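With one protein chain withheld, the remaining protein chains of the complex are depicted in position.
What follows is chain A.
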Amino acid sequence: MRSVDPGKSFISWRDAARRMLADHVPPEEILWEAERGLFPAVVTNGTPPEKLKVPAAFVDLAQNVSCHNDPSRWALLYQILWRIVRNGEKHLVSIASDPDVSQALLFARAVRKEIHKMHAFVRFRLIDADETGRERYAAWFEPDHHVIEAGAPFFKKRFSNMDWSIFSPKSCAHWDGEHLTFTPGIPHDPTKSHDELEAAWRTYYRSIFNPARLKVKMMKQEMPVRYWKNLPEADLIHELISGSNNRVAGMLAEEPRPVKPRPKNAYLDKLRALSAEEAD
């Protein structure tokens, strides 16, 4: 048994995995762990082995899986890699029903979903602007998985003309107009600022809700409760739900409004003439 440090990213794990593979170390011989455990850590700075050819589909899958929070992901990836390279199971990744692959797909799906939710639920707050008018924004986001690096390029493309930082416990991303950089995660939101626009956004959220179609389960499925604490609109949810019954009852009890007579209007006359022609 040996202990191998996978590092923090797909790249560091890949380099370690390539060495293990070159030495023909089978999956059951490796303990993937960051700190030195019971077994002597392996020195992984020898000459790197020649590059291995693996299917592109594996690389795609592994990149996503490596962002997952589950510590077993590194062993799972090595197991799949071993089967592809050493057992000759070239098509393994396309067999979604294989126990290892289906587990990896599950991890990858959770990661892709969280990247998507990061794009959706990051809420920037305006911090200040410099003398040229270039604005600086900051956001606090708490993902379950290590998605900040994978999720950040989207914001660079969308908000390239403003400076922004996304702070999170996992890691932090910063854009200054030229470089996208990453710094280690921090435990708390460093800005604690408020943004004036949040009031307008909350007004919008309140007004766009239709009380006659309450579907709370659906909302929670798409916007899991764990994200709510960083969404400025989410503390309205309770009040909107609890008020909806009364609002609907009120609408149903309203006296129907009579039809007002057609106003004198040349345009409406024209429409009427057109419709008459069409009916012929």
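In the analysis below, a contact is a pair of C-beta atoms (placed from the backbone, for glycine too) under 8 Å apart; a residue touches a chain by one contact, two chains touch by 3 or more; residues count from 1.
As a convention for this text, contacts and distances are computed from a predicted model.
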| item | value |
| --- | --- |
| Omitted chain (choose from "Sugar ABC transporter permease", "(Fe-S)-binding protein", "NADH-quinone oxidoreductase subunit NuoB" or "DNA modification/repair radical SAM protein") - UniProt protein name | "DNA modification/repair radical SAM protein" |
| Residue, one of A:V54, A:I80, A:A108 or A:I237, that touches the chain absent here | A:I237 |
| Of A:H24, A:H179, A:K192 or A:R213, the one touching the omitted chain in the full complex | A:R213 |
| Contact set of chain A toward the excluded chain (per top definition) | 91, 94-99, 102, 116, 119-126, 135, 137, 139, 154-162, 195, 197, 199-201, 203-219, 222-223, 231, 233, 237, 240-241, 244, 248, 250-252, 254, 256-260, 262-263, 265, 267-268, 271, 274-275, 278 |
